[in-house]
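The complex appears here minus one protein chain, its other protein chains still in place.
Note that the chains take the letters A, B and C in the order they are written out, and that residue 1 is the start of every chain.
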Amino acid sequence: MRVKVKFFAVLRERVGASEITKEIADGSTVGDLWEALQREYPKLAPVKRALLYAVNRDYVGVSRVLKDQDEVAFVPPVSGG
Amino acid sequence: MRVKVKFFAVLRERVGASEITKEIADGSTVGDLWEALQREYPKLAPVKRALLYAVNRDYVGVSRVLKDQDEVAFVPPVSGG
Amino acid sequence: MFRVTQKALELQELVTFVNDPTAGAVATFIGTARDHNEGRKVISLEYEAYPEMAERELARLGEEAGRRWKIHRIAIVHRVGAVRIGEPSVIVAVSAAHRQDALEACRYAIEELKKTVPIWKKEFFEGGEVWIGTQSGQPLNLGDKA
Partner (left out) sequence: MFRVTQKALELQELVTFVNDPTAGAVATFIGTARDHNEGRKVISLEYEAYPEMAERELARLGEEAGRRWKIHRIAIVHRVGAVRIGEPSVIVAVSAAHRQDALEACRYAIEELKKTVPIWKKEFFEGGEVWIGTQSGQPLNLGDKA
């Protein structure tokens, strides 16, 4: 199945894209997707801290199971205001 | 000696004037002046509550001794805002 | 900027006055004439001030806020005369480098203004008019029925 992945701010710059489409195995979690992305984009590999995850524009936990066509965002620490 | 007396809001309406000049004895306090005014303006006589006193635009205590040409104000409870 | 004025209050004027490049935060409070109070349907308000003293008290209040919090600038302007429903009667604007200082000083200024600054509100409601006493919104009671 395929999901849409969105990157913002520092992650967007590291990946070099604001949005990609990614093929993943059925039953994959948000955490599985993140690990796959870390292998694919070496600059994501060292990121350890304070990421939040959103699926279809809601914050979710790392163990959330993804569905086909989900929109997934990896949210670095926010700094609005 | 003479002092200028200012009335505002409900007191102004009761006295029927916003400003008067009043002759008082040397050594009179703000409290003395207030008692004299209560005798002169019967509608002030029943006023018992929460008056503040100002001399020359500063809040003062009731025992403040007045000087010639002072500007005295009797301040009913404020309600700005 | 500490002012008692007959003119309609302009929020942006105060914000422009307090804002500066070294401030990151501006907090404002706008008191507006409300159409109801304590069960009465309010038609309009009228404010009276001891203007020279009120402006001095507003300035003191601003200085005290500056001693308590790290603020850049503060402006407090109160309108006098008739104020229509929905119109502002008072505006406080405070700038600071950090939001906590701006927010706390703004709250302090409006709270203190209501306690100490010689300004009085008369409420015109359906069926009468009344001077308001203190912050409670209750009609003024001087301890008598005159």
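What we mean here is this: a residue touches a chain if its C-beta (ideal position, glycine included) is under 8 Å from a C-beta of that chain, and two chains touch if they have at least 3 such contacts.
Source: prediction; values computed, not measured.
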What are the shown chains that the left-out chain touches?
A, C
State which residues belonging to chain C touch the missing partner chain.
11-12, 15, 19-36, 85-86, 97, 99, 102-103, 106-107, 110
Using the touch rule from the top, list residues of chain A that touch the missing partner.
6, 8-10, 12, 14, 43, 46-50, 54, 57-59, 73, 75-81
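Just so it is clear, only the chains that are shown with their structure count from here on.
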Note: chain C residues in touch with at least two other chains are none
Touching two or more other chains, which residues of chain B qualify?
none
